[in-house]
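Every protein chain except one is present and positioned as in the full complex.
Let's look at subunit A:
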Amino acid sequence: MKIIVGYGSCGIAAGANKVFDALELGIEEQKLKADLQIAGCNGMCYLEPIVDVIDNDGNKQTYVKVTPERINEILNDVKDTDLKITEEELLERSNQFRIVTEKCGTINPEDINEYIEIGGYKAIEKCIAEMTQEEVIEEMKISGLRGRGGAGFPTWFKWNAALQSKATPKYMVCNADEGDPGAFMDRSVLEGDPHNLIEGMMIGAYAIGAEEGIVYVRAEYPLAIIRLQNAIEQARQKGLLGKNLFNSNFSFDLRIKAGAGAFVCGEETALIASLEGERGMPRLKPPFPAQKGYWDQPTNINNVETFANIPWIILNGGNKYSELGTEKSKGSKVFALTGKVKNGGLVEVPMGMPIKDIIFGLGGGILEDKEFKAVQMGGPSGGCIPSDLIETTVDYESLAKTGAIMGSGGMVVMDETTCMVDMARFFLDFTRNESCGKCIHCRIGTKRMLEILTRITEGDGKDGDIELLEDLAVQIKDGSLCGLGQTAPNPVLSTIRYFREEYERHIYDKKCPSKQCASLLTYEITDNCIGCGVCKRKCPVEAISGEKKTIHILDQATCIKCGKCYDACKFDAITVD
């Protein structure tokens, strides 16, 4: 019997480490013959901690939301425990096509042998033995694979440019900076299937003729760094990284560079500057990294998910890959479903699936069955897709038409309680903070936009603010050198496009329809009040008065709109408007 505990950062945060320890103890105490293992995240974060039991015949039973106290129900194979995953849940999750995350959650990421047993490192072996550099690139072209880091640039094209650059040495860099706050697919691959990334990078390095690789991982992912480091060392020991691999003249080795916390370092020229130990400030292109990158040498940069597709493409063929997806967006895409959605976690689906099927199918719908309002895609560079466009399919072109972007695949779901002006303000606060300061429009323009948005959410919005925001947006886009500034206004433009009325309510009526902007709210005590006095005690500024068992009174002039009375009242006697 094999027992596997989902042991990604998300699982550990949900308590997988305690479950693991309890299982270890239980197995020992009960003298069971069980092989206890860990795996990465299988995407079902909302059900964590997750434990898989595989019996000697290979049958798998999944247990979910496991607690250390209840592990005996697993170890003793209790038949009708509610820890077992339900048929419905399994069905809900079945509508996926997993290439990148296929092995996440099934293999032990800390043991290279498990990866090798199921065909790992066969793709690079095949490239070296049977394919020329040009043939590998041709296969990428056939597959139609486009970069998953955000811009969706064809991978073969970049590789070809790097191959054509004759200077040596060349570098293969992996962008694992995963800057979009609210996205974590790269983390999941690094933690759950690091060898897949290493193999993808090796194939890329073979194709362009690089002998050195660097993975730039964001500092907030300590576990990912440990797992990847461990994987690199194991690969070295097995002779899969190093000199003259597979008895050929191809040599390749890899190292990790931990980022130091700067969103802009996800941009490729800033990333290169950061690799060189400098401040991460983007520079003008051309020259492109393929001509002059790391230490001015030809350098190719791809995203984690892009690399994780490559071994599959080599083994199954570019044609097979291109059967998936739409005309211009091929293959599958991993999405991080978060926010007000029931089944938060990772899903991998063929390109071209309607957003509705992702949120209401795989995602299980909206938390507390509230009303779906919009989904934010592409993070600080993207936009929102409102409920009436929920049939939009996920492919680069359709998403771009809505004003959102594919981005790295973050999908933050919002319901009726999310204020869209506040969301725009949130993103501008982020980009203003993260602007490297090189371009005036980006540095000062985002600050001015933030000031206007803050003003609107605080009830000081003025006639003409929306037009001013639109005007500033165009100028910031035009006046910025890199993608950060060029896309920073998108969350504002997109919310104005679909939720202009909500902006107008803030500005002209001084009201927040989603009841999020504290300054614009009015609390009132109604006749339902039985005079219990709880609100009076909770109020930090003594704005509420009244004798016991009489209807209390709220003094609007003193009220600081903190909402404590509203949260405390058990009799629905306080309204907010």
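As a convention for this text, contacts are C-beta pairs under 8 Å (C-beta built on N, C-alpha and C of every residue); 3 or more make two chains touch, one makes a residue touch a chain; residues count from 1.
Simple rule for what comes next: contacts and distances are computed from a predicted model.
Novice: Tell me the UniProt protein name of the chain this structure doesn't show, selecting from "Aromatic ring-hydroxylating dioxygenase subunit alpha", "General L-amino acid transport system ATP-binding protein", "NADH-quinone oxidoreductase subunit NuoE" or "ABC3 transporter permease C-terminal domain-containing protein".
Specialist: "NADH-quinone oxidoreductase subunit NuoE"
Novice: In the whole complex, not just what's shown, which of A:92, A:110 or A:220 touches the removed chain?
Specialist: A:220
Novice: Would you mind spotting which of A:115, A:159, A:263 or A:288 touches the chain that isn't drawn?
Specialist: A:263
Novice: Given the contact definition stated above, which residue among A:376, A:392 or A:486 touches the chain not shown here?
Specialist: A:376
Novice: Which of A:105, A:282, A:298 or A:345 sits in contact with the chain that's absent?
Specialist: A:345
Novice: Looking at A:182, A:242 or A:287, which makes contact with the chain not pictured?
Specialist: Within the whole complex, the residue contacting the unshown chain is A:182.
Novice: Need a quick check: the contact residues on subunit A for the chain that isn't drawn.
Specialist: 9-10, 12-14, 45-46, 48, 178, 180-184, 187, 219-222, 224, 257-263, 274-280, 295, 336-340, 344-345, 376, 379, 410, 412-414, 418, 423, 426-427, 430, 436
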